[in-house]
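For subunit A:
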Amino acid sequence: MDGRRIRVLIVDDSAVVRQILERELQKDPGIEVVGTAPDPYVARDRIVHLKPDVLTLDIEMPRMDGLTFLRRLMHYFPLPVVIVSSLTAKGGALAMEALDAGAVEVMCKPGASYSVGDMAIEIIEKIKAAAQVRVEKRETGAVGDLQRATGAVQRLSMTQTTNKVLAIGTSTGGTEALRRILPRLPGNAPGIVIVQHMPEHFTRSFAQHLNEMCAIDVKEAEDGDTVAPGKALIAPGNFHMLLQRSGAMYYVQVKQGPLVNRHRPSVDVLFKSVARYAGANAVGVIMTGMGADGAAGLREMRDAGAHTIAQDEASCVVFGMPKEAIAMGGAEYIEPLARIPEKMIELAGQG
Partner candidate 1 sequence: MEKEMRRILDETLCEVLEKQAFLFAEETEPGDVPPQTGKMLSARITFAGTFSGTISLYVTETMCCEIAANFLGVDADAPGIATKAPDALKEILNVICGNFLTAAAGDGPVFDLTVPQASEHAGAEWSRVLAIPGIMTYVVDEYAVACHLEMQQ
Partner candidate 2 sequence: MKPRLAAEKEWDGVAYNILLVDDSETVRAVLMKTLNLAQIPLGEVFMAGNGREALEILKENWVDLVVTDLNMPEMTGFELIDAMKNDNLMKTIPVVVVTTEGSTTRIDDLKQKGVKGYVRKPFTPEQIREMISKVMEAT
């Protein structure tokens, strides 16, 4: 943003939420709240006149719902949008649709289980990440048009996969990146552990959504889940996920703990545990996202003998985490998103 403050417009039907968000955001010297809007029609007027850099959008609004508004926005005035949603099952499903429609981040509304303090840290991070995203215009399209991943990756033989672990860490832009790579993996792909920075509850909807698209099983990790071929575990929001080993079997530990690199789950926490317990049997992948979470962990994985991949700049929504990982010497290969599935499987097959 070249030292210029990020201009933010807050769209929310609740006056209280507008007030809290405005107050918290104003505390950051890098952010300027240029306006608020209680409804999509007012929001459009403000967008046209105030030209904000980033929008925070309540996805559940009366009248024109947030999702309809978002779809139109992405077509007529594309700009980075951070979705603010309630912590309900419906909210989670809507948030997934919002990411599908082009929103770059999702986060929780402050509420009973989520304090204003937690939210303030998170939303400022997310707004800064969103401000770096160049949003492309979404074309109108025929109903039922879904970008389907093409080009399934070749299967590996069973002996090549049983003791292997694929570890993936990502943040801003990661939901879309995962939606593009996971469906291309064969049903017997090595066990996968994933950290995607995302709030609690949304990770469950996200895992369910991926599960419907993939040959492998995708689920939100629970403490003690085994890591096995044909299965991917996504760290639940607000918990760290660590790889553990019992004899020849890998499993995950899901636990609370302090924020690491301002995140929970943290990619570093996962990668460091993978370096320790899987060593050369792992493949580490760091993808799009702001900040440096995972860079140190990827270096540890590489030092422990694992093959490692960083997503290249051109295919990243935000080239932050991969850039740091490359700078720290943790990235053995630098690959565009489209090549990552093949490369992961190829490296996993190399013993």
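Here is the rule we go by: a contact is a pair of C-beta atoms (placed from the backbone, for glycine too) under 8 Å apart; a residue touches a chain by one contact, two chains touch by 3 or more; residues count from 1.
Candidates were picked such that all candidates are chains of the complex that A comes from, given by their letters.
Here the structure is a predicted model, which means the values were calculated and not measured.
Asker: Once the contact definition is applied, which of 1 or 2 turns out to touch subunit A in the complex?
Answerer: Every other option belongs but stays apart; subunit A touches 2.
Asker: What residues of subunit A sit close enough to touch candidate 2 in their complex?
Answerer: For this pair, the touching residues of subunit A are 15, 32, 35-39, 41-42, 44-46, 49, 63-64, 68, 71-72, 75-77, 138, 140-143, 145.
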